[in-house]
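The complex is shown incomplete by one protein chain, all other protein chains being positioned as in the whole.
The block that comes next holds chain A.
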Amino acid sequence: MLPTLLTPSCPYPHDLPESETPRSLPGPEDPARGHVAHAPSRLATSPRSKRHFVIPGYAPISPASVPDLSSNLALTTLPLRRSPHQLCALATHLLSLPRACTLTCPRLCPPPAPPCLLRPSEQQGTPTRAANAFKVRLSIRTALGNKAYAWDTSEEYLFKAMVAFSMRKVPNREATEISHVLLCNVTQRVSFWFVVTDPSKNHTLPAVEVQTAIRMNKNRINGAFFLNDQTLEFLKIPSTLAPPMDPSVPIWIIIFGVIFCIVIVAITLLILSGIRQRRRKNKEPSEVDDAEDKCENMNTIENGIPCDPLDMKGGHINDAFMTEDERLTPL
């Protein structure tokens, strides 16, 4: 869907200083490139189990062509062991990739080298536009692993829809449409800039409003993409952290209560049993004295019958029929 807007452009306050240009390194870049096979595949399909350096294919992206990342970037993988030359080629290749641009701001995707940005200074009369743009960074593969989806135009459409939805929740902004949200400068990292415009007044919405709207609906936006606060980052928009899960009674108090009660009960039982033992011991000396007296009497009355606790045996055993072994008196 081609935008109907004529004037707004994707502001792009990038931090790429003018003086910094990539220094070329000596190295056999071409031979390394030549080794790369050209195989069309999607961004997301390199096998996650092997940590490979994914090399974009040699085919340079023509800026005016349809910027479908998935078909343009040919990916292939190299085995784990590669030579320094190959690594050098890798990094150079990644750096020299022109950034892909989306359909929404075709004017910003000029031919060859310069990436799709306009310095704020080049923009006439809108010096604050750059401040109203936000950079978004997604880490889909980190979040979803094998189930990661590819970032294509449909996903971008969804993103724009979510932003428009968030803006609609802000009072006075219920008329925000999907077309008012502009994306720009989508990279392989899956990061891009977006800005929300107000077509009637022909300017971009202030950053504070966008910030508030996004913060209020961050959960919904996260959910739409199966991501979380760490994998879907809006730089410059801090997300509200989830409140700490405080149960009404902290768990440690519950366990403490259980242990303490058990210990108190055990102490009480031990003290009580100690008291009972002592009472029994106090009673026993008086009982033992009585038995000893009885013993003395018995010894005088019945010669040789051993002085057993007669209470226990009285009447049960006929001492007269004791066997020889049991008799203790010498005959």
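Miscellaneous remarks
Rule of thumb we're sticking to: contacts are C-beta pairs under 8 Å (C-beta built on N, C-alpha and C of every residue); 3 or more make two chains touch, one makes a residue touch a chain; residues count from 1.
In this section, contacts and distances are computed from a predicted model.
Protein name for the hidden chain, per its UniProt entry and selected from "Increased DNA methylation 3", "OLC1v1016125C2", "Transporter" or "SHSP domain-containing protein": "Transporter". Although one chain is not drawn, its touching partners on chain A can still be listed: residues 17, 20, 22-25, 43, 48, 51-54, 80, 84, 87-88, 90-92, 94-95, 99, 137, 139-142, 187-191, 238-244, 251-252, 255-256, 259-260, 263-264, 266-267, 270-271, 274-275, 278.
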